[in-house]
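Have a look at this one before I ask anything.
A single protein chain has been omitted; all remaining protein chains appear in their positions.
The letters A and B name the chains in turn, as written, and every chain counts its residues from 1.
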Amino acid sequence: MESSEKNDIRLLVGEIVRSYQDHPQICSINERYRLNKETIIDLLEKIRYIVFPGFFETKNLKEDSIEYHIGELLEDIQYRLTKQVTKALFHSAEPPESEEEAQKKAGRIVYRFLQRIPDLRSILATDVQAAYDGDPAAFNTDEVIFSYPGVFAITVNRIAHELHVLGVPLIPRIMTEYAHNLTGIDIHPGATIGSYFFIDHGTGVVIGETTEIGKGAKIYQGVTLGALSTRGGQTLRNVKRHPTLEDYVTVYSGASILGGDTVIGEGAIIGSNAFITSSVPGGTRVSIKNPELQFKGRVSMTELGQEGFWKGNG
Amino acid sequence: MESSEKNDIRLLVGEIVRSYQDHPQICSINERYRLNKETIIDLLEKIRYIVFPGFFETKNLKEDSIEYHIGELLEDIQYRLTKQVTKALFHSAEPPESEEEAQKKAGRIVYRFLQRIPDLRSILATDVQAAYDGDPAAFNTDEVIFSYPGVFAITVNRIAHELHVLGVPLIPRIMTEYAHNLTGIDIHPGATIGSYFFIDHGTGVVIGETTEIGKGAKIYQGVTLGALSTRGGQTLRNVKRHPTLEDYVTVYSGASILGGDTVIGEGAIIGSNAFITSSVPGGTRVSIKNPELQFKGRVSMTELGQEGFWKGNG
Partner (left out) sequence: MESSEKNDIRLLVGEIVRSYQDHPQICSINERYRLNKETIIDLLEKIRYIVFPGFFETKNLKEDSIEYHIGELLEDIQYRLTKQVTKALFHSAEPPESEEEAQKKAGRIVYRFLQRIPDLRSILATDVQAAYDGDPAAFNTDEVIFSYPGVFAITVNRIAHELHVLGVPLIPRIMTEYAHNLTGIDIHPGATIGSYFFIDHGTGVVIGETTEIGKGAKIYQGVTLGALSTRGGQTLRNVKRHPTLEDYVTVYSGASILGGDTVIGEGAIIGSNAFITSSVPGGTRVSIKNPELQFKGRVSMTELGQEGFWKGNG
């Protein structure tokens, strides 16, 4: 590399480093309590190993040695998750006063979280069953666990929700946005969701922070459980602004249910593309008159192009 | 780590391992025929190397040595795919009676699959052409192969569909859900799709298991080719419940076409957001009268906030 280019690089470096003073919010320099996103995602995957033992590990699990395997995983999760939670606590609205205090609190939180794993497994077993029962294309429950995006999303959500309830900042949202990336299903870790929950296909689903969902809900692609308006921005923080679904509610694709006072009663079925901003009584089927179709005279079939393919422009 | 904590961990391990007895469906312990998801996805990527030689490998391919390169790849794919298919066969409704039988069957299946690669390439060449022809923003066919999610999704689907047709359980769906993760396009491996197929943008597209699509179809983001209802769950298994699209059909964004008896005739054009539950004759343009727009008096432009940014709440 020529010396003039070296100088140019130095110039660039200088300008860029100087720009770090202008926008401190988007810099994380000299930050002692910086989270590690990669570690958090790795921990999430390891927790999934424990929740669904044998499905995602690269080695076969044997009953004889299962305790050693789980023990090793758990020790690693406890150690590294405690470190990340310690750091996260310093991002709280009321951060701890000392690192020692933070570590102790983080230790307690992580222990309580790990204690919740058997219960998490019980509820996730109902979600797997719901996916199998609800989808005629499901081959068996293994397929559901291996490949269903809805099962992945609810697994991550239930894990993240536990940490959210235990008062951990940032980490839960990093986890759910990882699931959002992979599945197109965006469930805020604050949402409360009952057992036997099934999201089919799932791409485009949005479930907001203050949503409450009873047991046995079934939700399709493109459904929004959202807020009526967020133009109030941060002034709306912690206000209940997303709907409540009582038990056994089905919401078909593309429907939107909006507003914190909106309650969908037990067993209601909400049809595709319905746009709902007020409560619906239990046991009701709600549908929209689908927009009338207009049929127009025949499309002129222009000649097919070379190799027999359609080159028409309608 | 203190000894009390060690004990705590042991307690946790005990509880978790004990919970593995409660929900055997979500455990895969002592499972001889466990699939390896990572291996399956790696195999899929390697098959893509062979289908589009030179595009995705990390090294440059030379004509002189191409046979060695392909031979090496193919031997590896054959060996590892046969192992995964062998395992998958034990998850069939009628599993093989011995490991030897399974291996032989898997060997035959994989060989037949690999024989299909030249034909797969012929049809994928038409898909690449369709993407280029159909999108004014497409720069050239290289761009289409490198970056178009619709091309990725149909590539994976055509590979998975071959394995599905050859009777391989689980593996095809793991492949298509990997594509769903990456692209937001959810095509069941059972769907039958003709040549010169183009999905533009693609996020939110759902194409169900028993869908049949002719050649020359063009489909936009958010389109559902789905079932009218799946509340019958597993009783609907293997019933034709998704639509048929004859040749040269275009379906614009957000449209839903539902039901196993619904046939969209040759050359029909289905407009954005149409909701269709019965057949449409060939050559018809179907559109909806878009919902009437309501315009309300001027939004009060509240003063712009600090740094010149909009802080208005409408």
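Following the convention adopted for this analysis, a residue touches a chain if its C-beta (ideal position, glycine included) is under 8 Å from a C-beta of that chain, and two chains touch if they have at least 3 such contacts.
All values reported here derive from a predicted model rather than from experimental measurement.
Within the set B:31, B:135 or B:212, the residue that contacts the chain not displayed is B:135. Screening A:121, A:161, A:188 or A:201 for touch with the missing chain picks out A:188.
Only one of B:105, B:158, B:201 or B:215 touches the absent chain when the whole complex is considered: B:201. The chain not displayed touches chain B at residues 50-56, 58, 60-63, 66-67, 70-71, 74-75, 78, 111, 114-115, 117-118, 121-122, 124-125, 128-129, 132-143, 145-149, 182-184, 200-201, 203-204, 221-222, 229, 231-233, 250, 253-254, 272-273, 290-299, 301, 307, 309-312, 314. Hidden from this view is one chain, which touches chain A at 8-10, 12-20, 22-23, 25-32, 34-38, 91, 126, 129-130, 133, 169-170, 173-174, 176-177, 180-181, 184, 186, 188, 190, 195-196, 203-206, 208-209, 215-216, 222, 224, 226-227, 230-239, 241, 247-248, 250, 254, 256, 266-269, 273-276, 280, 282-291, 312-314.
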